[in-house]
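One structure is given below, represented as structure tokens, and several questions about it will come after.
Here the complex is missing a single protein chain, while all its other protein chains stay put.
Coming up: subunit A.
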């Protein structure tokens, strides 16, 4: 059984890390994914601070594989506005290559930018957008 959990916890620089959007396919064990994402945020913060000030300009947005475990692999992506995207993929899914993950994050980032441009969306609100949902669904269907 293929399983991808796509979770996009994002945080505003002023507030605690909290998720603006979480989605997983299939939906059982959702709590486990919430937990995984939360713990992976620490790894993200570690990676960002590990880069050091000298490399901040060259820091890539894509953080790569955060940490692998038995059951799943976790990938991270951080924008320059400190918005974090986390993707959890079943370890059994070996067909997923690095550049595919990169392009998925890019699509997420682009869709997030579109949402930010909505004049009625306040930064920090949870994301309730049909276009975003559709994009995530099609992305996850492609991979599962």
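Quick note on the criterion: a residue touches a chain if its C-beta (ideal position, glycine included) is under 8 Å from a C-beta of that chain, and two chains touch if they have at least 3 such contacts; residues count from 1.
Here, contacts and distances are computed from a predicted model.
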*For the complex's missing chain, which UniProt name, "U4/U6 small nuclear ribonucleoprotein Prp4", "AP complex subunit sigma", "OSTM1 protein" or "Trafficking protein particle complex subunit"?*
"Trafficking protein particle complex subunit"
_Candidate in contact with the missing chain, chosen from A:81, A:118 or A:137_ = A:118
_Considering the whole complex, not just the chains shown, which residues of subunit A touch the missing one?_
114, 117-120, 129-131
